[in-house]
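Before I ask anything, let me first share the structure, which is written out below as structure tokens.
What you see is the complex with one protein chain gone and the rest in place.
Let's look at chain A:
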């Protein structure tokens, strides 16, 4: 009996050892498997606005220019033959004209040849599509100093009108206005800007689907915008269901789209007629698997070459055999805490009594600069970075993250200082706050442990300052969290912003302008402050072409934000990547992160 047991165990051990050893060999040569979580939102380059979709777009479509291997300060030509500069004369007229000579040796995946007309059509299609909640505002700003098609309609027709309701005549008028910005001259496409806009090249560079070039003929065949001036109403602001490019792709990139099984995987094949050398990897499969254990085992077995790993699981793979972990990658991202200057108190349990009576907070609680400073001095930023982020990040120094223009590593920041916090709380509301105390609820979206930890930390320190100070921390569903933000019923809310393009303008506008995505949530008192103190600086900085002059203004904005304690600039995390050690050619691109550029990879 004992002998039989030993034999069985030996066989089991042998199989186990050989299985494990097998896992170390390069698996699936020629096929690259990436395992992510979540879903891909859309395959339409002008519709999508999420990182999972952007990764696919980035490998299938191409833009006029690109960054030099993740260096966000150096551009290289891509579908254009040259990067416009003042020196080569392709940027002229006081930096308002940008000329892009187009390559003539490029074919789309269906074999159609790339022409300047495709480039013009692509940008006009994006401008016309301009779906609500989409990314097209980014290109409206440099080309028209506006934020949407609605703004253009208002200027052209001098009345507010939904783009879906435009008549053919009105559509033609609006189209004429849009078309003036993009001109074809021989083999070049020329963009005319109303005033200099320094981030223009960053916005249209590879990595931002907004500047991706589609095949005009093929796109029309799919049932998309027919290229006619009179048909804007028919094609603007589509839903996913109405969008012909939602699930179809035809670009010039190194990989062509094969199949998308939504929620399961997307398959790309090498573009054999690519204008550069065809990619080394023949096939790319991106699988979407939400279960971490499954992703981990696939990595361990070598069935996945790169996997997405949440911060909390990093320790599980750090010493995994055959796996390379790269951490500390610079991430252009800012995690912040917004303080609502005018909380809507009606029907809002988070302000409790809604008055400064010791049992709640008034609507204008955070309008008092001493309250804001009291809170800012009550946060343990160091512990947050070291314990919550496990050292993978740094404290923010204002709305602008490293390494963008205006970021200064020597600029002042808030630190945990309960004496200073007490000093400010005592001055708040002319001493009334200190006397009466307050009770407030801070919300976070359930499941977001980073935000929960930040809120818990604030509660811990603020309540130590005065026993009459009470903070409740409550997790709510994402839907309710969004509702609170939109309805301006949040008291202090934690949010984050990742770079759409590599320029400080993309951070100061959302965080601190009076009408920004987050600035706009912070109430009327904040809007008034920003209109007077910040908006003019943002406008000035974006109109200048001298980087030094711009840098000075952005530093001033950082300083104003610090002095006025506008928000918590809590953390700028670092990024990480986890892959099999047989992966070659990987490089980090902070704009593309967490997506990969498979063209450079091999195994």
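Remarks
In this section, contacts are C-beta pairs under 8 Å (C-beta built on N, C-alpha and C of every residue); 3 or more make two chains touch, one makes a residue touch a chain; residues count from 1.
The working rule: contacts and distances are computed from a predicted model.
According to UniProt, the chain absent from the figure is "Peptide/nickel transport system permease protein", selected among "Peptide/nickel transport system permease protein", "Ferredoxin", "Iron transporter FeoA" or "Dihydroorotate dehydrogenase B (NAD(+)), electron transfer subunit".
Considering the full assembly, A:259 is the residue among A:259, A:310 or A:415 that touches the omitted chain.
Of the listed residues A:74, A:293 or A:316, the one in contact with the hidden chain in the full complex is A:293. Interface note for the absent chain: among A:49, A:121, A:175 or A:414, the touching residue is A:49. The hidden chain makes contact, of the residues A:40, A:193, A:458 or A:512, with A:40.
Looking at chain A, the residues touching the absent chain are 15-16, 19-20, 22-23, 28, 31, 33, 39-42, 49-50, 132-133, 137, 147-148, 150, 237, 239-241, 246, 259, 261-264, 285, 287, 289-291, 293-294, 297-298, 300-301, 303, 478-480, 482-483, 485-487, 495-498, 510, 515-518, 520-521.
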